[in-house]
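Of the protein chains in this complex, all but one are displayed in their positions.
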Amino acid sequence: MSSDDILLTVEDLSVVYEPDGADPTFAVENVSFELRRGEFVGLVGESGSGKSTLGFALTRLSKPPARISHGTILFDGTDIASIDAEHLREQRQGGFAMVLQSGMNALNPVRTIRNHFFDVFTAHGHVSRERREERARELIGKVELPAATLDRFPGELSGGMRQRVSIALALSLEPQLMVFDEPTTALDVLVQHAVMNTIRDLQASEGFTAVLISHDLGIVLEATERVLVMHEGVIVEDGPSSEILNAPTADYTRMLLSHYADPRAEVVSLPGFEDRAIRRQAGASRSAVASPEHAPTVVTRSISTAQESIVVEHVSKTYPPPRRGEQPVRAVRDVSFTLEPGQSLALVGQSGSGKSTIAKMITGVEKPSEGSIRFGGLDVAKLRRGQLRDLHRNVQMVFQDPYAALNPLHTVEYTLTRPVVNFTGLKGRDARQRVLELLETVGLAPVEQFAAKLPHELSGGQRQRVVIARALACDPQVIIADEPVSMLDVSLRAGVLALLEDLREKWGVSLLYITHDLLSARLITGNIMVLHDGAVVERGETAEVLQRPTDDYTVALLEAVPNPQRTRR
Amino acid sequence: MTTTPITAGTPAPPPDTSVAAAASPLQVLARVAATVWSNTKARIGVVILLLFVLAAIFAPLLAPYDPSSTEFARSQDASAGHWLGTTAAGEDVLSQLIQGARISVFVGFVAGLLSTLVAVLIGLSWGYVRGWVGDVINFVVNLFLVVPGLPLMIVIAAYLQNGGIGMIILVVVITGWAWGARVLRSQTQSLRGRDFVTAAVFSGERPARIVFREILPNMTSLIVGNFFGAATSAILAEAGLEFLGLGDPSTVSWGTMLFWAQNSNALLTGQWALLFAPGLCIALLATSLTLINFGVDGLSNPRLRERRKVRK
Amino acid sequence: MHTTPRTRTRRAAAALGSLLAAALVLTGCSIDIKSAPDPSLGADTMLIAADNGSPSLQRVFNPYLPNTRVASWYMFEPLVILNDLNGDEEPWLASKTEIPDPQTVVFTIRQGVKWSDGKAFGPDDVKFTFDMLKKFPSLDLKGAWQYMKSVEVKGDTVVVHLKGDDVPAAQIIEQTQIVPEHIWSKVKDPSTFTNPDPVGTGPYNLGNFTPQEYAMDKNPLYWQADKVKVQHLVLPASNTQLDVVTKGYDWAFSFISDVKGTWNAANPSNTYWFPPGGTISLFPNLTEAPFNDLDFRKGLSYALDRKAVGDAAAEGYMQQAGQTGMLLPNQEDLLDPAIPDKGLIAQSDSQAKSSFAKAGYTMKDGKLVDTTGKALTITITTANGYSDWLRAVQAITKQWAAVGITVKVAQPQPAAYQLALRNGDFQLAMGSVGGTGSVYQDFANNLSSEFYTPIGNQAANNFGRYRSAEVDAILNEFTTTTDEQEQKQLGYRLQQIYYDELPSIGLYYGGSWGLFSTQKFTGWPSADDPYTSPKTYVSTALLILTHLKKSEAAK
Partner (left out) sequence: MTYALRKVGLLILTLWAAITLNFFLPRLMPGSPTDAAIAKLSQNGPVTAATRKAIEIQLGVPDGNLLSQYGQYLKQVLTLDFGVSYTFYPQPVADLVGQALPYTLILVGFVTIVAFVLGTLLGVLAAWKRGTWLDALPTLGGSFASAFPYFWTALLLLFFLGYVFKIFPTSGAYGVTNVPGFSGAFIGSALNHAVLPAVTILITSLGGWILGMRNTMISTLGDDYVTFAEANGLKPHTVAIRYAARNAILPNLTSFGLALGGVVGGSVLVETVFGYPGIGYLLLKAVTNQDYPLMQALFLMITVSVLLANFIVDILYGVLDPRTRK
């Protein structure tokens, strides 16, 4: 490796966070590495690992309270950690560019896409006036968008298109280094896949050096040739992708890897699911094995199992057109199914497929436009607001975002006490006892300590357990879980899933599991329904459907699942 | 500790006999106070406000004379006996100024509190309900926004003759709540879509409890900000109404001091501490509230918190 | 630039501090305001603060509309000017007034008077004017036709026949301003006629008119042209007190705080004269207990320190009023000499207490209580914005607190205050008594049962609801006698009743606030030469305008 080959040298770089009124913390600590020209490098880590902070530091975009406290960043021989603002600005053309995680919001909502390009050209003067239009068309073409996109405002583009525009804009700087910060995280599964392909192709054709920052080791391993694994501000592993995949040296890397599996495999197993996977494969027994992550449950059930089914018959939901002159939105089209007592059913599809709308209709939040939904003797579609309480006594919900689902100002105990008081009639000491039992059930021990905590004192996984405990508080018959693990770090997902599975088995509740993640569906559900554009395209036993899909859409979904094993080259 | 939630005419929620404690409002307020205090501008504001509040509380002790005593020589210039001179009626200006702090602080506090209360009750219910009730409230609020403030105040003040401070507070509240209600509604609307609110519905909570126990505490900063804003405009409105002679000129307040100053042409007689001092006090008091709001802004929008400077 | 929060705090504090310091420095020094005549105005031009056009002047010169421009008084003259200062009657467009019998008034119309457009003025104009007022009662502001039956022209005279015996009516009828028949007869509806280009008999014609100022020019055809020395009048729309002091006005009618320190100090030739223009009084509601009890009213009266009340109200510029209804010193010759101390009632706690005791009120724990032991609370109603009245009420509150009475102050807006007076919806109300120049009018307005209406019905006058057969009899006698001595005697009797029965409680004299500059013109009314009141907005202004001379300096 000659020194000419080196584009970027990071030495002893530390980035410190100095929030007002709190102690400074190091987000990146004494990191050193080098990047060769034309290399495609992945930077992997879970939330809080410092990977984005490092990415921002590399492109000198750190803003207070973050600050580069130490170290050098030699870019093409210049230390960009210390150059002044105007020099830095000039360096950006032909230097380093960044594509932000939230590509949706990276574009100025009041400027046309064309103007975005022209702004960049004007700022650096590297494209002459006459060639501006031509160049903009060229760039927008490179990200596989039609030239007409230039006339649009960001608000008129889909998330994927906007992310492509950001990439094209970054590309317009003709950079030697491109940093992609979670470029696909906010996008839909299928779109994610397509955008990643574009990035890979561009990198190959344009030959820039690329850094792909992601929490998803699967995506990174699929795309890159070298991977840096970050954990708590430190790079714990740095090596070629194939080596990381096959012979990881750091425990942390090994742990991350263990959470990937192919939903199509004969036997699917994740940490905490080892036995279960085999059992399911064998179609077997009901003896529960506690996952190592949480304590055994001790609650004795007063009402043992679910008795009523949810019957959905020919349900459609049509929303009025969002804008005048447009067609009404048909979110759900003629969907029928029955969730038998004790059954676990997965509802999968990408966003906009109607799966969440179905959940809302079952819980009475929305009314179906056509068809009927019955739960036991209740006609859900005809319930008035006051009667919803009767429904919620038996049908509970686990939300997608554990950060949003808990009121930040209430303690865990308050949050759990409310449904207990409202639905079970327990009061005072008894209610408290019940709350503590619930906490124990979801594996939050010591229970007394957790009861007194506020949400911000809990990790994401712990919060989701509280959310699950709340759903259980009134002994419901049905739990509807809307993407319960999608917001969690990979390493935390398995634990929460195992808990859900456990509870379903032991408490005998029915589970409607809504997800875009086929792997998790495979793990915890017996049956599956694939939704596309509001209609059911495929249904059956989960293992059967995933192993032998018949619908093209199901196949496409399966293809999009990141898989470290499936290497690019 | 548990506190009684504010309920808006809806059946009271089942008594909360559990030992569970929500984050007590006191804690929330303490956090609010800490964040506000961390802002330099807000800190200055708090200090100024405290000075005025202390002056108001201890006015009888601080004032050198009885503020309504007319026993002194008329229209005196500043002297050792009367630091700010005397009025055309022979009252001590300094004593009146100190006494006047009481009314302004009181009006600001009470009118600010009441109009915030109205704004909270209406804004939150409005944000939470759907359907025609929301339309009706929308209509009423729009009406109050459309009908001109000051002229409305004048008409009401003329109608509610003779009420003195109580009347002024009422007028300020009637004309001042609508804007706050609108702001609080939009925040309520955005909060009601949050998962934790839906979750509360799933927990079997009744609407009033959801609004006031789940949503309201999350808008503390906005409400506090609204309070200071309302208090500021109340203080200015009080001064304006009294200056126009629509208040009770026999009470001693900064507004009436200005009324009498104008009435007796303090500028002509050279008594212009009489004009300058109350105005400056009003401005300082209102400024202090505005400054505090700099800190309050930082509560709801962390971007508005003061940044530590980058050290190199 | 890098600063720590601490230095920023300091900087902000410093900024605030310096502002305060600046404020204190400014307070320390007082600013002298000097006044000089506006050099753009000639020596023969008078700047007069008489009219008030807020926000701007409307061109209305119909003298019978309440909104008429003040200068209408300088163009449309009455038959006789009733001098409200002393009750003298100055023959004006009528050279002579006779009352041959109590039902007839004969005005001899002055010869040689011309309208400002050159046409001759005559008795027909007078008859036309009265007929018009009859036809359009909304214009009859003085209410001449309340007393008149008919009007006829007999040669040089105009004969007015009254509805009955009513000698004092002449004083009302004679004040009617006369307009030219040859112009007004062509006006379709005089009640909405703005009369933008006025033609009158008065000393001035309308000059340049703008919404912010108008000018009057001397009428060369005026019948007393030789007496008019001021060639032009300028009447700005805005005359704030600051304007009056700083802009070199020659004549202003305005109360001004600290006259000596402001108006007089602004220019050595500035003078003032504040004769009484009425008695500011408390109207007790005589239908309501305990105010219907004379002893109680006496108690209230004895408890008052009228001098202190007057001082508080008008910064010491106005005198305390006696309980005779007469304005002193101007009406001194009409005052009943039998009344002790010119009607002044001195403060006396002991007399107050004994009067209250007779009325059934005694002191208990520093409070005045009735027979049931209930403490007495009185509400005084005054109009919002009348600051001198409020000052007076504040003083009264303190004085009555000393005898154990709690006073509450009600301050409705002026219109609501009027309503309260009319409906009798008050306990004690501030109000003004007298000042018309006519003893009969002054007493009749306040004491005549003609105006008596029960509470709740609207009264037009006599708001305290006084009723007395004796007073009615005296007033009736007044209407039939033409003898001045007899009238004087009748006046004495009314004063005595007023003094004894306290139908209203006089407090202090309301002023007529005359501010004059002798720089350009002399001959202003003053204490030494009290020929008329300094008002700018009534016919008596004509007396002043025909009395002024150019000052020595201006010549």
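Note that the chains are named A, B and C in the order they appear, and that numbering of residues resets to 1 at the start of each chain.
We take it that a contact is a pair of C-beta atoms (placed from the backbone, for glycine too) under 8 Å apart; a residue touches a chain by one contact, two chains touch by 3 or more.
None of these values were measured; they are calculated from a predicted model.
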Note to self: In the complete complex, the chain left out here touches which of the visible ones?
What the structure shows: A, B, C
Note to self: Of the residues C:Pro39, C:Pro55 or C:Gly456, I need the one that contacts the missing chain.
What the structure shows: C:Pro55
Notebook entry, point to check: Of C:Pro66, C:Gly155, C:Pro337 or C:Pro454, which sits in contact with the chain we cannot see?
Noted result: C:Pro66
Notebook entry, point to check: Quick one: which of C:Ala237, C:Leu294 or C:Ala401 touches the chain that's been left out?
Noted result: C:Ala237
Check: Which of these, C:Ser95, C:Ser150, C:Thr194 or C:Thr406, touches the one chain of the complex that we don't see?
Finding: C:Thr194
Notebook entry, point to check: So which bits of subunit A touch the chain we can't see?
Noted result: 59, 61, 63, 85, 89-93, 97-98, 100, 102, 105-111, 119-120, 122-124, 153, 155-156, 166, 169-170, 172-173, 323-324
Margin query: Considering the whole complex, not just the chains shown, which residues of subunit C touch the missing one?
Written below: 1, 3, 8, 11-12, 15, 19, 31, 33, 54-56, 58, 60, 64-67, 84, 137-144, 146, 172, 191-194, 210-213, 236-238, 240, 242-243, 246, 277-278, 383, 386, 412-420, 422, 432, 434-436, 441-442, 445, 451, 460-461, 535, 537-538
Notebook entry, point to check: For subunit B, which residues lie in contact with the unshown chain of the complex?
Noted result: 41, 135, 138-139, 142-143, 145-152, 154-156, 158-159, 161, 232, 236, 239-240, 243-244, 258, 262, 267, 272, 275-276, 279, 282-287, 289-291, 294, 297, 301, 303-304, 306-307, 309
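The criterion applied here is as follows: only the chains that are shown with their structure count from here on.
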Notebook entry, point to check: Using mean CA coordinates as chain centres, what's the subunit A-subunit C distance in Å?
Noted result: 86
Check: Taking each chain's centre as the mean of its CA atoms, how far is subunit A from subunit B in angstrom?
Finding: 45
Next item on the list: Two or more other chains in contact with one residue: find those residues in subunit A.
Entry: none
Margin query: Residue numbers of subunit B touching subunit C in their complex, please.
Written below: 40-41, 43-44, 68, 70, 74-75, 77-78, 84, 88-89, 158, 161-162, 245-246, 248-250, 260, 263-270, 272-273, 276-277, 280, 284, 306, 309-311
Next item on the list: In the complex, go through subunit C and note every residue touching subunit B.
Entry: 2-5, 8-9, 12-13, 16, 20, 23, 26-28, 30-33, 241-242, 245, 256-258, 261-262, 312, 315-316, 384-385, 387, 390-391, 393-395, 409-413, 416
Notebook entry, point to check: Along subunit B, where are the residues that touch subunit A in the complex?
Noted result: 14, 16-23, 28, 34-35, 38, 194-196, 198-205, 214, 217-218, 305-308, 310
